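Let's turn to chain A:
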Amino acid sequence: MSIVNRRDLLQGGAGVALLAALDASLLGEAVAQEQPKRGGTLAYAQLSANRRSAGPNNSKHPYFIVDANTKQIWSTPTWVNPELGLELEIATKLEPADDSLKVWDMTLREGVMFHDMTEMTAADAVASFDYHRQNAPFARQITKVEQTGKYTVRFTLEAGNAEFGYVLAEYNSPIMKAAPLETIGLDGIGTGAFKIVQSDPNRLMILERFESYWRKGLPHLDRIEIHNREGQQESALNGLRSGQFDAVMNIDGRAALQFQNDPNFEIETARGGYSFVIQMPKHPGSPFLDKRVRQAFAYAIDREAIVRVAYSGRFGWIGNDSHLMVTDAAFVPRAGGRDVAKAKQLLAEAGHPNGINLGTLYWSPQLPEAGRYFQVLQQSVKDAGITLAIEERPNDGYIQFRTGDNDLSKGNFHKFAMTAVGSRNPGISLFRMRAAFVESGHWRGPEHDKYLALYNQAMITPDAAKRKAIYAEMQAILHEEVPAILPAGGNTLMVKRKHMRNMPYHPQIWSIRYEEIWRA
Partner candidate 1 sequence: MVQPASEPIIRCSGLSIGYVDGIGATTRVVDHVSFLLEPGHSIGIVGESGSGKSTLARALLGYLRGGGRFLGGQLEIDGVEVTSAATASIRALRGLRVAMVPQNPLASLTYHIPVGRQVEEVLRARRGLLRLEAEQRTVALFSEMGLPDPEIIGRRFAHQLSGGQRQRVVIAAALACDPALLVLDEPTTALDKTTEAQVLELVQRLRSQRGTALVLVTHDLNVVADTCERVIVMKDGCIVEQGPVTTVFRRPSVDYTKTLLDASLDLTGDAPSANTLADVLVNAEKLSFSYGTGGWFKRPQRQARPTLDRVDLALGRGEVLGVIGESGSGKTTLGLILAGLLASDQGALALEGHSIAMVAGKRRPEMRRRIQMVFQDPLSSLNPRQTVLAAVMRPLRLFFGLNRNAAREKAASLLSDLGLGPEYLDRYPRQLSGGQQQRVAIARAFAAEPDVLICDEITSALDASVAGQVLEELNAMRRRHGTSVILITHDLAVIWRMASRVMVLKDGIVIEAGSTGDVFAAPKDPYTAALLSSATRVKRLNEEPTPSSLINEIAHVA
Partner candidate 2 sequence: MLIAALRRVLLSVITLVMLAVFIFIATEIMPGDALDVSLSADEIAMIPPERLAKMKQDLGLDRPAHERLLAFLNGAITLDFGKTLISKTPVSAIIGYPLRNSLILAGAVLLIAIPLALAIGIAAAFWKGRAVDHLVSTGSIIGYSIPEFVIGTILVMLFAVAWPIFPATITASTRDPALTLLASSPLAVATVLIGSIAYLARLLRTGMVDALASDFVERLRLTGIPEWRIVFLHALPAAVVPSLTALALYAASLVSGIVVVELVFAYPGLGQELVRGVTRREVHVVQAIALCSAAVVVALNLLADLAILMLDPRTRRA
């Protein structure tokens, strides 16, 4: 079992120096030399919110506050770093009990205090995960969670999962103070670096430093004010310009560019935030039943042009037709790039020497650049003789529209459509291309079966390097079979004032380390 344990490594005396050297190499000389200052407030606005509107009675529950803020107040057993690697957080050890990878033992850090100054123990973790496994989709694979010692917990899963550690880093995996299922979490008490002093549902949350935070010497900030500006980017940016906010999270790339030449501001991006998947229906009579048409489509798309036009060349990346983000260590780029000639040849072989009409590709404005994105896509495939119409549909009811109920007898197959996908670990991302899921276009056949067999094998392969090799093999299948196309993705970004230091962005917005941020 070999999960990188960076923090443990750095706990010793030599660790600090090493960390400084590491930071210096990552962040550059000038910043690294500055000593973090203690105190001050960070006020920021966030434009994205999860959809679980809180009310006054549950506004302190981790499930009902904006996911991006959970880890300021609560700690999770593990943490996903900006390279999407897994690290231990409040757990000091996480190991499978056997090779089936169905049973995992976790050891918790000792001496971690809740905000009410009681010590966190395995009982709290068991109560918390009992709640999570019944309420959070990603934790549903946990069939049993039991206390095995004061600080040790055992998870039993429904099937082996080599990447179970990622589940424990989800925003819906915080450790709350033990309480009955009905009331757990409502007190808003966690072990995080900040504690809640005021919570105004859907609008405002004010946090203050927790003096007994388990990471000694942290946090640097005294106070954080989080302003929800969901759907109100202009108001958020006005607040940034007027100095009311120090940062705005999840800003649209075009809006961010107006700050790029202002010396007071910095644009922070996290590579590989999200992507778009084009689901290609494979019902009888669909042109997409023919692998060569799918391949031709994949070769014909000018992915560089999409990054250039829709992402200003800076805030996007080229996808590889899997759900993996470019940031992921397991990500394998498609070989060859764009090849119009090959696309034409494939179409000719498939019986479309004069080009092919693929019908209408539907999209919804889930992200501001979607319109430009699909216009570029539509134009670029014309070079290979592929024509398609693009049609915008409202976000309202889009999922139902896009997926249909798959009742072929009623002609209700899912649409030729796109949707946005988020950043997750390979185990989750690659699973999305299974036949039973709409995003694969209900891809079937021996290659699919091989793909799924590889996936199942990876899930019970403890060795990360071996898993990575399996993942590469799976992506090779996708590059050949092209069950779905993920042409390009975007980076998440924020604009902040320069005086906020050590505040890098993260592909998973909920994994930003706020306790390390300081104010100059």
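Regarding candidate selection, all candidates are chains of the complex that A comes from, given by their letters.
To be clear about the criterion, contacts are C-beta pairs under 8 Å (C-beta built on N, C-alpha and C of every residue); 3 or more make two chains touch, one makes a residue touch a chain; residues count from 1.
None of the values given here were measured: they were computed from a predicted structure.
Trainee: Only one of 1 or 2 touches chain A in this complex; which?
Mentor: By the stated definition of touch, the match is candidate 2.
Trainee: With touch defined as at the start, can you tell me which chain A residues reach candidate 2 in the complex?
Mentor: Residues 43, 45, 50-58, 64, 137-138, 140, 198, 200-204, 225, 227, 229-232, 234-236, 238-239, 241-245, 394-397, 399-400, 419-422, 424, 432, 437, 439 of chain A touch candidate 2 in their complex.
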